[in-house]
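Note that one protein chain of the assembly has been removed; the remaining protein chains are unaltered in position.
Lettered A and B in written order, each chain numbered from 1.
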Amino acid sequence: MTASVDAGRHRAGPAFLTSPGMRLVGKRLLLAVPIVLGVSILTFWVLNLIPGSAAQQLLGPEATPAQVRALELELGLDRPAVLRYLDWLGGAVTGDLGQSLVSRQPVTDLLGERLAVSGELVVLAFVISLGLAVPTALLAAHRPNRLFDRISMVVSITGLSVANYVLALLLVLVFAVQMAVLPAIGFVPLSQGLGENLRSMALPAAAIAFPLYCFYTRFLRGDLVDQLQGEDYVTTARAKGIGPWQVLVRHAFRNSAFGLITVVGLNLGSLIGGTVIVEQIFALPGIGQLMLQAINTRDFVVVQACVVVFAVVAVLANLLADLLYAVLDPRIRYGSR
Amino acid sequence: MAVVDAGPALVEPATAPARSRGWVGSLAVAVPAGAVALIALACFVGPLVLPVPPPIGGSVLESYLPAFSPGHLLGTDPNGNDILARILYGGRSSLIVAVTVNLIGLLVGGTLGALSGFAGGVVDTVIMRVLDVLIAFPSLVLTLAVAQSLGPSQTNTILALAFFSIPAFARISRAATLRLRELPFMAAAGLCGTPGWRILLRHVAPNIAPQLITFGMLGMGIVIVIEGALSFLGLGIPPPAPSWGNMIAQGQQSISATPMLVVWPSAVLFVTVLAFNLLGESLRARWSGR
Partner (left out) sequence: MRPNAQRLSLLLAALLVLAACGGGGGTAGGTAQPAGPPQRGGELTVLESSSFAGGWPSGLDPATNTTGGANISQMSAIYGGLFLLTANDDGSDPRVVPNQAEGYELLDGGRTVKITLRDGIRFSDGTPFDAQAVVFNLQRALASPCSCKPTWPLADGGITAQDARTVVLTFTRPYAAVINSFPVANTNWIASPTALQKMGEEQFRINPVGAGPFTVVSNQLSSLLVLQRNPTYFKPDRPYLDKLTFQSIGGDQPAYQALLAGQAQAYEGLSTTPLLEQAQSSGRLTVTVQPPTSPYVIQLNTKTAPFDDKRAREAIYRATDFDSISKGLFRGLYPVSQSFTGPGGLFHEQAVPGYPTYDPEQAKQLVSRLGGLTVELGTLNGYVAQQVMTALQTQWQAAGITVTTKNYELSTLVQQFNSGQWQSMLQTAGAWDPASGVGVGFRFGSTSPFSGVADPQLDQLLDGAAATVDPAGRQQLYNEAGKYISDNAYAPFGLAFAAANIATPGVYGPGLTTKIPPIVVNAGVIWDEVWRVQQQ
């Protein structure tokens, strides 16, 4: 995750792209700047609305208002929000996200290791959910409204209507407590072996992946069915005598992939902060937990940094989706048909 | 929380032709619509006509009663409140939150999106960039901020969730409007000198409404589930007032010892979300043929 953030900042696009692609990257990155700026301003404003200050937290309940004010002065919390924001921005542009108000650690240190945990969690969840959703949707769309389609629909809606913390606890009960095949809690870093690392991430990733899987399956299946029933190219292909599977996979799916990519791009960006519940249940040292704690201790420097990281990831994910879209442009694919 | 942002792409290009209509199609709409109506009726009218106790104010001496206890069909919760009553009253909260959030999203987001798509140019850029900021802003921060500065309540839960449903509706509405703009009748209206607001109201609104309503149906389920996630973090509808979400969130605290506290509200939640999803699906199939 961190690598891609840096890549974004230095505006290095994938080298294989043609020059229109490069122009698109440039344009999108320019558009991303005001978005990230907007998010950081919005965060600053919202955080200012929350009552209580880190100074009060640090000094404890017996501090006199004068002591609190003195520490606020020292931490620079007394200055107008606009000035503080500009200060922060000045640091952020040079890669300095400041120092945690509560633990006095550099925010970049706090973020680094935790971002890796949450990032891996999200990426795994996407790999699992997409890897399963695509075949399921294809099978379901192959014969719409038949048994498999119906079953997959009920499964999907189950996934969308079960709270993910309930799902997480159930997964632990079944796979960790009853069957004892996977660990119930904890994170094993990659440095201790890929196998152990993946085992420790299996249940949390599954808890996040299942609702996503359900969502993608329904989305893709619906789109595929519409494509099969309506599009001219499908009719043409069928008239040429191409088999139903070929039509489904080579033609309809290629077209439906665009919508899917857009959804995934949107999800990927917003999910990175949404893992907090799963992190709590599985005792994972992720960024969601960090942010929740930081809000509770009024450590706004950390919150601000987390939010900006989320925003950058969200914007980059969307950008990636757009790029894939451009690479797979239908006019190129289907124009030469 | 993430799923709500994914909304826009749920609505496909309006190019698919009519699917099977006739009585099968009607039934596909009528059955889930009936189920939704039945659930709403049970929650809003049920407690008035059925002999159920109030959802709060039970005696702690009747805590943890099993299902089919006398006077408590589904048993009681740790505070001795009747679970059936809590499900019915909790349904009111959950449904009110879901309907209001989607309604706000539909009206505000729908208008912004239509305006953006119809006007184009600077208006479009400004509106869409602001909405992009909202999409990139983590919902958790805002929700926590709202809950901690204004206190958790039903109104504040609605506010926080509506904030995130607006961009989703706006994107759908804009995409639909853009497609409409290319159709001949719109150009004709423009040539006749009809004022913009009139075109928006008379031509755009009725044509994009079906897509927005369809998405709203799917959004109902999503919002009900997300309210539960907020309750898990102590931010949703504050107990002791019930909602399906906070019942599940409280029950999971001892799920291995008292699983039924989670099973009952989860089952009702499941049926409701299923009904809304089926309804949305059938409406989409119906309207996509326009």
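Note that contacts are C-beta pairs under 8 Å (C-beta built on N, C-alpha and C of every residue); 3 or more make two chains touch, one makes a residue touch a chain.
Everything numeric in this text was worked out from a predicted model, so none of it was measured.
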- Note on the structure: The one residue from B:Ser26, B:Ser69, B:Thr125 or B:Gln253 touching the chain left out of view is B:Gln253
- Query: Taking the entire complex into account, which one of A:Leu49, A:Leu73, A:Val127 or A:Val174 touches the absent chain?
  - Reply: A:Val174
- Going by the touch rule given at the top, which residues of subunit A touch the chain that is not shown? 51-52, 56-63, 102-105, 110, 113, 150-151, 153-155, 157-158, 162, 169-170, 172-174, 176-178, 180, 183-186, 280-283, 285, 289, 293-294, 296-299
- Message: On subunit B, where is the contact patch with the chain that was removed from view?
- Response: 31, 56-64, 78-80, 148, 151-152, 234, 238-240, 250, 252-259, 262-263, 266-267, 270-271, 274, 278
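The definition used in the following text is that only the chains that are shown with their structure count from here on.
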- Message: Centroid from C-alpha atoms only, then distance subunit A to subunit B, rounded to Å. What do you get?
- Response: 22
- For subunit B, which residues are in contact with subunit A within the complex? 1-3, 5-6, 8-10, 12, 15-17, 19, 129-130, 132-133, 135-142, 144-145, 148-149, 221-222, 224-225, 228-229, 232-233, 245, 248-249, 252, 255-256, 262, 266, 269-270, 272-274, 277, 281, 284, 288
- Query: Tell me, which parts of subunit A touch subunit B in their complex?
  - Reply: 31, 34-36, 38-39, 42-43, 46-47, 49-51, 154, 157-158, 160-166, 169, 173, 211-212, 215, 219, 222-223, 226-227, 229-231, 259-260, 262-263, 266-267, 269-271, 273-274, 276-277, 288, 291-292, 295, 303, 306-307, 310-311, 314-315
